[in-house]
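The structure appears below as structure tokens.
One chain of protein is taken out of this complex; the other chains stay put.
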Amino acid sequence: MDGLWIRAVAHRGAMLGAIWAALSAPDPEGLALGLVAVPAAVALSLRLLPARHPLILWRLALHLPRFLAGSVTGGVDVARRAFARKMPLDPGWIDVPPEPSGGLPGGARVALGGELSLMPGTLAAGCDGDRLLVHVLDRGGRFDASIPREAREIAAIIGHRRDRPQGGA
Amino acid sequence: MTAALGLALDAALCALILGVALAVVAGRGVFRAVVFFIVYGLLAAVAWVRLDAVNVALAEAAIGAGLTGVLLLAAHGRLRRAEAAQDLAHGMPWSAALAGGALAAALGWAWFEMPIPVEPGPELAEALPRAGVGNPVTAVLLNFRAWDTLLESIVLLAALIGVWMLAREGDWREPLGRPQHARPGGVMAGFGRVLPPVGLLVGVWLVWAGADHPGGAFQGGTVLAAVGLVAVLAGVIRPPWIGAPLWQGALVLGPAVFLLAGIAGAVLAGGFLTLPEGFAKPAIVTIEVALTVSIAVTLAFLVLGPPEAEGAG
Amino acid sequence: MADLATLLFTALGLVFFAAGTVGLIRFPDTFSRLHALTKADNLGLGFIALGVAFQAESWAQVARIALIWVLALLAAGAVAQLVARAALMRRGGA
Partner (left out) sequence: MAALSIYALTGAALVGLGFFGLLAARHLLRRVVAFNLIGSGLFLYFGAAATRGAAPDPVPQALIITGIVVALAASALAVALVVAQVRAAGRATLPEEEDAP
């Protein structure tokens, strides 16, 4: 637990510190103020979101380009459908089995939902118990492979092992 | 070419603003009016940027569109059951239209009759180097016209006390506002746990940047208030009750420090609220930090509303 | 050169904003419209941010513009789910 805590402080300090640096950058006085502001933000972050899962930064970094590419494809895909004379739409709900997403902790599931909402064709509407509710623009699309893959990647980023059975939380 | 383009942009923006404002006053349904008012606030912020008033644009976006929007949406959610059979008058209220038109016409006439100032206060440009801060709007708020700002911080407190007076006797010791029920592990709870640290940094930065760039205690304080509101709405923190001593201290910190600085000025310098030249910068920073704390807490409490027990209508 | 890039990317961004709006008007139901708004507008904002970044005077400004886009992404991901859920509840679905 202690190692987890130290890692969380380091990670969040790095991320929030980067944000502060971006905001105040060339000014030395502003950067110095960050010595107060960033620890305060890290403390707030740890209080609101206690460190329960390790964040594996290199996996996050590997995931980012895929996420960006996916959201670009998502935007292009929906724009194509909107401008097409005969809108190729077959909207509906798909059933995502609890297996890929059910074991994820709440925050990671929200992140998965947010990410799916920016990916081509899918939109999350929260969960119903263990089942993720996903709306798709085209029911003919193939999502039975892509959604579990996203879930696995998110699980990997927080070092969440799927083989360890967990309750519905 | 560029001037003509700018003029076209201004005209289009103003047309958009007026169209949205028309939807606010004449559209059917209270919810629609509130949503269009939020859109209106964002467009007005763009208009302020066009008028070279970035400080005002920040305040308008954060307060006019942001906090006022939260306040009105929350109120609409509460009053939904009591929504009147008709929210607008029957037919066209010609007398109201006449009155509004006359008012607008009078203001329009006054605009063209008003004398044009040759130069905006030459005294100000002269005094600015001695003000202690580089952002002229901050200099006016906290140094040259500090009197207005001090009284305003007290007006905010008076409004908050007015809101609290509307609490029912039995609810006095309840947490402020209505009880929130965000699902644990849900979207709002997740969002409310991630966003506040980032918002804290942005708020602090706005206050700090306000010394020399657009920003300041009001804009930064509003962002900090919004951070608190997000956390409360997400159910990750519980608002305090009215009597919590720490929070009461935060409410009066700004006016108290301001007042003390004013008295110190009366003793040490030329008069009440006169900042001695050498100390202007540290004095303004101290006042601004204290004022930010109070503004943030007061605005958040104002938007939360009076305390209310579970299940009260 | 930088001006040309700005022109190109902001124009591209506007195309995607237009697509989002067209989708909002043309798509048949609330959820499909949300798809259009979330995805197309995000991409539009991304391209406009990219275009504006070419006018930045320092790397700090570029980082600030990027931060704005990231925050907008975060908000879009959360808001899309919240609106979808609210619409679903109203329909009595879940």
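We just call them A, B and C in the order they show up, numbering each chain from 1.
Quick note on the criterion: a residue touches a chain if its C-beta (ideal position, glycine included) is under 8 Å from a C-beta of that chain, and two chains touch if they have at least 3 such contacts.
Since we're looking at a predicted model, the values are computed, not measured.
The hidden chain, counted over the whole complex, makes contact with B. Set against the missing chain, the residues B:E60, B:E174 or B:E288 yield one that touches it, B:E60.
For chain B, the residues in touch with the chain missing from this view are 6-7, 10-11, 14, 17-18, 21-22, 24-26, 30, 33-34, 37, 40-41, 44, 47-48, 50-53, 55-56, 59-60, 63-64, 67-68, 71-72, 75-76, 78-79, 82-84, 86-90, 93, 95-97, 99-105, 107-108, 111-112, 114, 116-121, 124, 136-137, 139-141, 144-145, 148-149, 152, 155-156, 159-160, 162-163, 166, 216, 218, 295, 299, 302-303, 305-306, 313.
One rule holds in what follows: only the chains that are shown with their structure count from here on.
Chain A and chain C have Cα centroids lying 17 Å from one another. Chain A and chain B have Cα centroids separated by 32 Å.
The set of chain B residues touching two or more other chains comprises 187, 190-191, 194, 198. Contact of a single residue of chain A with at least two other chains is seen at positions 19, 23, 110-111, 113-114, 126.
Contact residues on chain C toward chain A in their complex (touch as defined above): 15-16, 19-20, 22-23, 26-29, 31-32, 34-36, 38-40, 42-44, 46, 58-60, 63-64, 66-67, 73-74, 76-78, 80-81, 84-85, 87-88, 94.
Against chain B, the residues of chain C that register as touching in their complex are 71, 74, 78, 81-82, 85. By the touch rule above, chain A contacts chain B in their complex via residues 12, 16, 19-20, 23-24, 30, 33, 37-38, 40-42, 44-45, 48-49, 105-107, 109-111, 113-114, 126-127, 169.
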